[in-house]
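Below is the structure I would like to discuss, written out as structure tokens.
Just one protein chain is left out here, and the rest sit where they should.
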Amino acid sequence: MSMIRESDRSRIATLAADPQDRGGPGTSLLSVRGLIKHFGRTAGLFSQRRSVVRAVDGIDFEVAKGETLGIVGESGCGKSTTARLIMQIIVPDAGDILFDGEEVGSHALSLGEFRQQAQMVFQDSYSSLNPRLTVEDTIAFGPRVHGLSRRTAIARAHDLLHRVGLEPSRFAGCYPHEISGGQRQRVNIARSLALEPRLLILDEAVSALDKSVEAQVLNLLLDLKEEFGLTFIFISHDLNVVRFMSDRVMVMYLGKVAEVGPAESILALPRHPYTQALLASMPSMDPDNRTQEAPVSGDPPNPINPPSGCRFHPRCKVVATLCAHSEPAPHDVGAGHLAACHLANPESGHPRLAAA
Amino acid sequence: MAAIADALTRVPVKASRGYWTGVVARLARDPTAMVALTIILVIVAAAILAPLIAPADPYKGSMIRRLRPIGFPGYPLGSDELGRDMLTRLIYGGRLSLFIGVAPVICAFVIGSSVGIFAGYLGGRINTLLMRIIDVFFAFPSVLLAIALSGALGAGIFNSIVSLTIVFVPQIARVAESVTTQIRSRDYVEAARISGAGPVTIVRVHVLGNVLGPIFVYATGLISVSMILASGLSFLGLGVKPPDPEWGLMLNTLRTAIYTQPLVAALPGVMIFLTSISFNLFSDGLRSAMEVKQ
Partner (left out) sequence: MPLYILRRVLYVLPVAIGVSIICFLLVHLAPGDPLTAVMPIDATAEQQAEMRRAYGFDQPLPIQYGIWLWKVLHGDLGNSIATGRPVLAEVRRAVGNTLILASVATVIGFTFGTFFGFVAGYFRNSPLDKAASALSVFGVSVPHYWLGIVLVIIFSAQLGWLPPTGAGPDGSGNWRPDLEHLRYIILPAITMSVIPMGIIARTVRALVAEILAQEFVQALRAKGLSEWGVFKHVVTNAAPTALAVMGLQLGYLLGGSILIETVFAWPGTGFLLNAAIFQRDLPLLQGTILVLAMFFVMLNLVVDVFQTALDPRIQRS
């Protein structure tokens, strides 16, 4: 399923000149099918009831070249696990991951080759940097592992530092504890670019920063994306940030995709009740526009024993008996916008559809 | 806006310092630790320079000048039950006491760290298996295990070092495994894996530097215990054999003198105590210096 919008065609054209490109503009950079990961306690001596955490329970999505896919959801929805599954830090239980048309870990694309083309920026700026290494050594580590000489790697590190707005002459020899959170996150970004990747996964990369610093870093990311021709997967729980950064948005709930589609479409006209609730719960800037009632009722989700049928049904305002029995598949509601809700599918038999 | 942009590129206040430089600086400002370190260095220096500074021959006794008190002419700290000069014996005794106290800790540090880091980094079944084996050794109180091993192997310096090493390896391995497991799940280790580095490189660059510090501090804390145990083994006759001078052994042979020359009889123990408490205080100071949140 190709989701290339008109506005991206020029960007795609420049990508076509990318020497690392293998699949051409029509191929998604990342294609994920049926990704599953369960964490469970298997037998110990006299194991207690098997508490299996269904962190990611069968998701499909695509990321086109040059776009930013935003992934939103509450804690426990599986977005961070998804990031780690893509990066193969955690081994998936099932599912296919195709990068530029080739299966990751296969003969065509080994894990090592994949790791040079996809990188990740973590949330905690402090714990993602080795406190014993200087900034330049941290950035140079990746290139050195891949065979560059120390001099070349350090030179590249300095260049990247400059590009992320940290003057190398001042910052290259610093240790992580000597610089601020925003500066550390810039170092993290520089490190992730050191291997010249094509895909960058940003896992809550700005969530821990102060708002003013966050704005600076987001703008930096957009500039770098343009400059290096990158593709982003931007994970966040903050809808405003996602709206700012993303071309397309994917909403996750309890390990499954609730809704996915172009950013404007999802945020202006959400079709899944969960997305609607998320958007409604964002406090408005307008003092006259107060949120009167809680948009979502019930307890926050527990991925250990997910509800039957549609996972959102216990908290859904428009729930019907159908929803508890049958899990809705993502249904295309037009222009590449899919929603996994019976209400979005005119043939589902949801009682409210008949009334409409 | 300008202020924010400025803040982002602001130069850090002090010149960049390595971690260990900071530790040393903090340590230097800790009076207890510094005093303890001085005492340790003095004792070590005395032990090394023994032939140069000792007034007499540690093996040469005199039957007529046995058990002389402290301050007796020619015997500044008295003489022992065979008429040998106490000051000399104490200085020479430091050599063996320090050796049998410190050597096991060094050996255990090397072996224990290797095992612990290996188990900690690999995780999973190998970790569980190794830690279970180590748990078996933990099932013995240290003193008992040391004595059991020494008793079985027989007396002698080498044997007592071996038994004490076996006693300490599980302790150090456990600390090493615990710290390595913590570090292993840190984001920067994951980031290193994503960069495509192999396990050996990751351990060398990212794990070792962060793990050896805490293990080392633990090991220095063990030295005081080790000295007390090692001298204790000699006290029981399981370590150093007479006529070699060693503080624990001297305590034993001087026991009969507690009625006649109690002060002299107690002297070797004073040395053990002094060394042990100095190592303890220094180790505590080192731990504080390393724990400062940055």
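First chain written, first letter: the chains are A and B, and each begins at residue 1.
Rule of thumb we're sticking to: a residue touches a chain if its C-beta (ideal position, glycine included) is under 8 Å from a C-beta of that chain, and two chains touch if they have at least 3 such contacts.
All figures in this text were calculated on a predicted structure; none of them were measured in a lab.
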Handout entry: Option from B:Pro69, B:Gly83 or B:Gly151 whose C-beta touches the chain left out
Key = B:Gly151
Practice task
Have a look at B:Val23, B:Ile161, B:Ile272 or B:Ala289 and name the one touching the chain we're not showing.
Solution key: B:Ile272
Completion exercise
Residue list for subunit B contacting the dropped chain reads 132-133, 135-137, 139-144, 147-149, 151-154, 224, 228, 231-232, 235-238, 248, 251, 255, 258-259, 262, 265-266, 268-270, 272-273, 276-277, 280-281, 284
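One rule holds in what follows: only the chains that are shown with their structure count from here on.
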Problem - Geometric centre distance via CA averages, subunit B-subunit A, whole Å - result: 50
Practice task
Could you pull out which subunit A residues touch subunit B in their complex?
Solution key: 87, 89, 112, 115-116, 119-120, 122, 124, 127-134, 138, 141-142, 145-146, 165-167, 170-171, 173-175, 177-180, 182-183, 186, 188, 191, 194-195, 212-213, 216
Practice task
Going by the contact rule at the top, pick out the subunit B residues touching subunit A in the complex.
Solution key: 4-5, 7-9, 11-12, 14, 16-19, 186-188, 190-197, 201, 205-206, 209-210, 294
